[in-house]
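Dumping the structure here so I can ask a few things about it.
With one protein chain held back, the other chains of the complex are shown just where they sit.
Think of it as A and B in the order they're written, each chain with its own count starting at 1.
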Amino acid sequence: MNNKVPNNRAWLLVLPMLVLVAFSAVIPLMTVVNYSVQDVLGPNASFFTGTEWFRTMLNDEALQSAFLRQISFSLIILAIQIPLGIGIALIMPKRGWQASAVLILITLPLLIPWNVVGSIWQIFTRGDIGLMGWGLRQLGVDYNITGNASDAWVTIVLMDVWHWTPLVAMLCYSGLRSIPEAYYQAARIDRASKWAVFRYIQLPKLTNVLVIAVLLRFMHSFMIYAEPFVLTGGGPGSSTTFLSQSLATMAIGQQDLGPSAAFSLIYFLVILLVSWVFYTTIMNMQKDKPPHGGA
Amino acid sequence: MSWMVWTMPTAIFFSSIAAMLAGMTIWEILSPTIERKGFLPIATTRGDRLFIGLLSAAFIHLGVIGFTSLSIWIALAVSAVWLLVLMRWG
Partner (left out) sequence: MSYQLENTQRGEKYNTIYSKVTPAQRRNRSARSRLRSRLLLGLYLALMILPIYWLINMSLQTNSEILGSMTLWPQNLTFDNYIGIFTNSSWYMGYVNSILYVAMNMLITICVALPAAYAFSRYTFIGDKHLFFWLLTNLMAPPAVFLLPYFQLYYSVGLFDTHIAVALAHCLFNIPLAIWILEGFMSSVPKEIDETAYIDGYSFPRFFVKIFIPMIRSGIGVTLFFLFMFSWVELLLARTLTATDAQPIGMIMTRTSTASGIDWGTLAAAGVLTIIPGILVVYFVRNHIAKGFALGRT
């Protein structure tokens, strides 16, 4: 916004927050950088290795394929969740007790701990005790998420759609609610078709929230860990092993501090680049528009 | 602090980042930046250009380390030149 006052004493208001976040972000980040150039064997035994870990990690084929899997996963779920979320928001009731009830029901999946989401779907898709797994087998589909890679993929995408579409729907719903009733009346007088109302009234109002939705969904899908870990354990083989899980296996499972730190940094740099591009785009979009929002 | 396993190169790295931030702050106080448009597709301030420079420097280093057998000093030199170009004409 243009009418902000220059005042460097505002730093005092920011300071407490800065101390807390820096404690949680900067010290660990520095440590990761330190790890990444050494072979850490124990508290007092480490050897300087220079850039070796970075070279190994960048040329590691398992990680490269995990990275490609990660990107395709993020793109797939965005392609499903964004249109689906808009659709649901459009048909949600606007007022009355039904509106409240639907709101509460829709947000439900968002409030379940991530590993419980994994457990729910693990139970739900088991061939012996799960409704979905059992049902599909009764229908003659050879459905098996521990043996068949494409079944596992479909299930994880389905789980993520189940889990996160509500967020997109809620964001769009609140965007739609902010459209004044007069706009719709004008459209009715003009006999605008449903599509025209969506295209020229609703969609423009949704741009802001959609950008937030895409950003949030991209970020969270890019660091997805607990749900696939519980549901498939990354299997069968490594077909559903995403970046966070490769990293956690390396860092905790194998105690390879140096390589996993180097890998973390590469991962972080990629995220930093993507988020910077997103952020700059949002800010430039808001610059062209009149007030509200933006730092 | 021993668990942070500091080494000389990383200590130098973080000190120079801190020095850059401090320097930018002082420069900003002495002569506030004006947003302008150089050869980059967006209008940038001085701080934006420094950030773009540092981020691209990181990727230059990664590229050199991972996919070539060149010395890391070459990457450093290229990044430094790129940073200067960005700050001046970006």
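The rule is simple: contacts are C-beta pairs under 8 Å (C-beta built on N, C-alpha and C of every residue); 3 or more make two chains touch, one makes a residue touch a chain.
Note that the structure is predicted; figures quoted are calculated from it, not measured.
Chemist: Decide which residue listed in A:Leu41, A:Ile112, A:Val154 or A:Leu203 touches the omitted chain of the complex.
Modeler: A:Ile112
Chemist: One chain isn't shown here. Among A:Asn59, A:Ser100, A:Gln185 or A:Thr281, which residue touches it?
Modeler: In the full complex, the listed residue that touches the missing chain is A:Ser100.
Chemist: Suppose we count only contacts with the excluded chain; which residues of chain A make the list?
Modeler: Contact residues on chain A toward the absent chain are 1, 3-11, 13-14, 16-18, 20-21, 23-25, 27-29, 31-32, 35, 88, 90-93, 99-100, 102-116, 119-121, 123-124, 128-132, 134, 162, 166, 170-171, 173-175, 177-178, 191, 194, 205, 208-209, 212, 219, 222-223, 225-226, 243-245, 247-248, 251-252, 257, 260-261, 264, 267-268, 271-272, 275-276, 279, 291-295.
Chemist: Would you write out the residues of chain B that touch the absent chain, in ascending order?
Modeler: 3-4, 24-25, 28-29, 45, 47-48, 51
Just so we're on the same page, only the chains that are shown with their structure count from here on.
Chemist: Indicate the whole-number Å distance between the mean C-alpha point of chain A and the mean C-alpha point of chain B.
Modeler: Computed value for the inter-centroid distance: 29 Å.
Chemist: What part of chain B is in contact with chain A in the complex they form?
Modeler: Contact set of chain B toward chain A: 2-7, 9-10, 13-14, 42, 51, 55, 58-59, 62, 65-67, 72.
Chemist: For the complex, give me every residue of chain A touching chain B.
Modeler: 27, 30-31, 33-35, 37-38, 40, 43-44, 46, 48, 51, 54-55, 58-59, 266, 269, 272-273, 276, 280, 284
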